[in-house]
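For this depiction, one protein chain was excluded, whereas all remaining protein chains were kept in their positions.
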Amino acid sequence: MSAPTSPSSEAPDATLDLPTVEEELWSAPEDAESERFRPSRAGWFARGALWAVLAWFVLAFPVNFLSPFTLGVSDVSAASEAAIFAIVGLSLNVLLGYAGQISLGHQAFVGIGAFTSAYVVVNLDLAFWFAVAVASTLGLVQAAVLGAISLRLTGLYFALVTLAFGSFAQQTIFAIPKLTGGEGGKEAPRPALFDSDYRYYFLCLAFLAVVLFLDWRLTRSKAGRALMALRENPRVASSYGINVKAYTLIAFAVSGLFAGLAGALMAHHDEVIVAQKFGFNLALLFVLMTVVGGLRSRSGVVIGSAFFALLGSGHLLELLEPLTTNVFRFSLHDFLTGTIGLPIEFVALVVGPILLLLTITKYPGGIGQQIAPIREWMLGHRFDIHAGKVKEVEVDDVRA
Amino acid sequence: MNLPLYEQLAIALTAGVLRGAVYALVALGIVLVFRGSGVFNFAQAEFGTTGLFAAYWALTVQGWSYPVSFAFGMAVAIALGLLTERLVIHPLRDSSRVTLLVGTAGVALAAIGLQFWLFNETLVMSMPKIHDGYFTTPWGAIVTMQELITLGVLAGGAALLALFFRSPSGLAIQAAQQERVASELVGISVRRVSMLTWGIAAALGGLAGILAGPYLTFSAGFLSFGAVGSLLPGFMAAVLAGMRSMPGAVAGGLLVGAIEQLSSLEVFAESIPGAGAMILFVFLLVVLLVRPQGIFVGRAVTA
Partner (left out) sequence: MSVLEIDDVSIHFGGVKALQHIALRVGEWEIVGIIGPNGAGKTTLFNCITGFYTPTSGTVRYRGKDISNLPVHARTALGLGRTFQNVGLVKNGTVLENLRTAQHLQVGYEPVSGILGAPSTFSEERRVTERAGQILELMNLEDIAHERVTDLPYGMQKRAEIAAVLATDPDVLLLDEPGSGMGPEEADELGDLLLTLRKDFALTIVMIDHHVPLVTRISDYVYCLNFGEVLAEGAPDAVRNHPEVVRAYLGEETV
């Protein structure tokens, strides 16, 4: 049975290109609003001042430079850890936030990165920088391979595969003494130039800056757009010509790369890295800090991750202690350990899940959404208390 | 000791099936919840640990009798399941599945946190057994009464569930799980069905926790990743069951238990540390690569 085609009534001109539009060139989206807000001079000054305070807080305060406070070495070390956690958070954000996939074995990617880097430096006697590159690459490969396997099914299975991988890494890989140094841990010396805790902090910051840059370019380029589309609606994405599986794999790979890098930094931060560190609780903590920070918000994820890093190591409460006792005449420390009997090391474990559940049920934008008004203001926009209050709507899959 | 391979195998399989009974209980809960809410419930095992902590507290701190303590533990587990449904699952019912998964993981971590907090004075806890007896099988495997009881409870529980799902209200639940909107139209309260699903799942978790608790000493997160880490094996059993079949979950649990115990064979145990975790990981990958739709799928998928 064949259908004869009727001759088409009017054959169109075969102009394959768009008809020329005489209007001015379409401007970039940022400049598109016709009456763009320009802050006043005082406005610029206020913004500049806040930026300066922020820069001081990140760059000077932790290393006792231009600072009336004196922090101990362990505080600088905690700040480095916060920067490393931020990299892990950004790594998970790529998966959870952009691709809509969840990893419950991120502690394994980080841990394997850590021990790999230590192994390359100590056992193979190669340079720190090379070790960092190897650890990052290994993270990329692991995540991509596991991702490829779980993509045969729906995304939820990646949670399962990473969960199994995490327990495999923890019980099998991390039990290899040659790799992890057994009970006593594995040495991971720092490069001579960054041997001091102060310098190592800046090294971590520099890597965090690189990761932030890559993440920013990811979201502003082809791959980021593809991920946003496929997370919300894979069918629409594929009809846009996006290879859904390939781009999901890219997200896995990028996430693994960041995780491996964070692992390497963590190893040389600790200097002696122990396997016990990479338990399942850490995997959950990673998920938690990313979600509470606010998926798809770089600033939120960085703050959320740093918050949980400092909370977990007890430094946050220590830092707040002088403030609460002197200003509010109330010791948070005594309240927690004394009144409600919650030891400091468990604070993150108890407070975290509550914050997580609150975030996903009530404030899905996390910290990122809460700080959005200030962030937008600092970037030179008008202050708008509702900035960032865009609720993501869940979309039914298109009928196809 | 150098036992011949077949004897090692017989011992490993016996131990595996006994351990698998715990996994099967967890898997049943996972499958039930997945059918009901489409959620991968990562809190399933923590329902059990929480029940175990409650029972332990009732028995050793309060000095209540064993049956009362057991019932109390079950009640706490069920309460946690219902609370999860009410505070997390229901508010997120229109969210993506990944968000729901994060929610259940949050519940798990919250439960672990609470256990750490409330019991941080006691480092190692141990729950007394229901029955202290044990015997040695002709092929040399040691079987405790407690493990046999667990196996019996699994058999009984599975039979009860099977009967329940053939009863009118059980059929109504299945209908509600398959067609939300249509069920509302014919007057089945999807809300109540959801509560019931989570309640039963939490009860299954509670049974697993309180029965497996006495196997060894326990601490926070016991049933997820502690001495009897059942979360991952439970999920693997559920995957074998195609995430849907209840009999499949039981068979899957026993199979996963047996496969994991292969790690106790001397070939593995002597050469590879943590061979059990490796075998499970490889097994999961193979299943996902070769038969991602599951093995013990039964009729549930076509129905």
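First chain written, first letter: the chains are A and B, and each begins at residue 1.
By definition in this document, a residue touches a chain if its C-beta (ideal position, glycine included) is under 8 Å from a C-beta of that chain, and two chains touch if they have at least 3 such contacts.
Remember, predicted model here, so these are calculated numbers, not experimental data.
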- Omitted chain - touching chains that are shown: A
- Message: Among A:Asn64, A:Thr137, A:Asn233 or A:Ser299, which one touches the chain that has been omitted from the display?
- Response: A:Asn233
- Sole touch to the unshown chain from A:Arg152, A:Lys178 or A:Lys222: residue A:Lys222
- Item | Residue touching the undisplayed chain, where the options are A:Val121, A:Ala188, A:Val254 or A:Leu336 | A:Val254
- Residue positions on subunit A contacting the omitted chain are 1-16, 18-19, 21, 23, 25-29, 32-33, 213-214, 216-218, 220-226, 228-229, 232-233, 235-244, 247, 250, 254, 390, 392-393, 395-396, 398-400
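Assume only the chains that are shown with their structure count from here on.
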- Rounded to the nearest whole Å, what is the centre-to-centre distance of subunit A and subunit B, using the mean of the C-alpha atoms as each centre? 32
- Query: Which of the residues in subunit B come into contact with subunit A in the complex?
  - Reply: 40, 42, 87-88, 91-92, 94-99, 101-103, 105-110, 112-114, 116-117, 120, 221, 224-225, 229, 231-232, 235-236, 239, 272-278, 280-281, 284-285, 288-289, 292
- Note on the structure: Residue positions on subunit A within touch of subunit B in the complex are 96, 100-102, 104, 149-150, 152-153, 155-157, 159-161, 163-165, 167-168, 170-172, 175-176, 279-281, 284-285, 287-288, 291, 341-343, 346, 349-350, 352-354, 356-357, 360-361, 364, 394
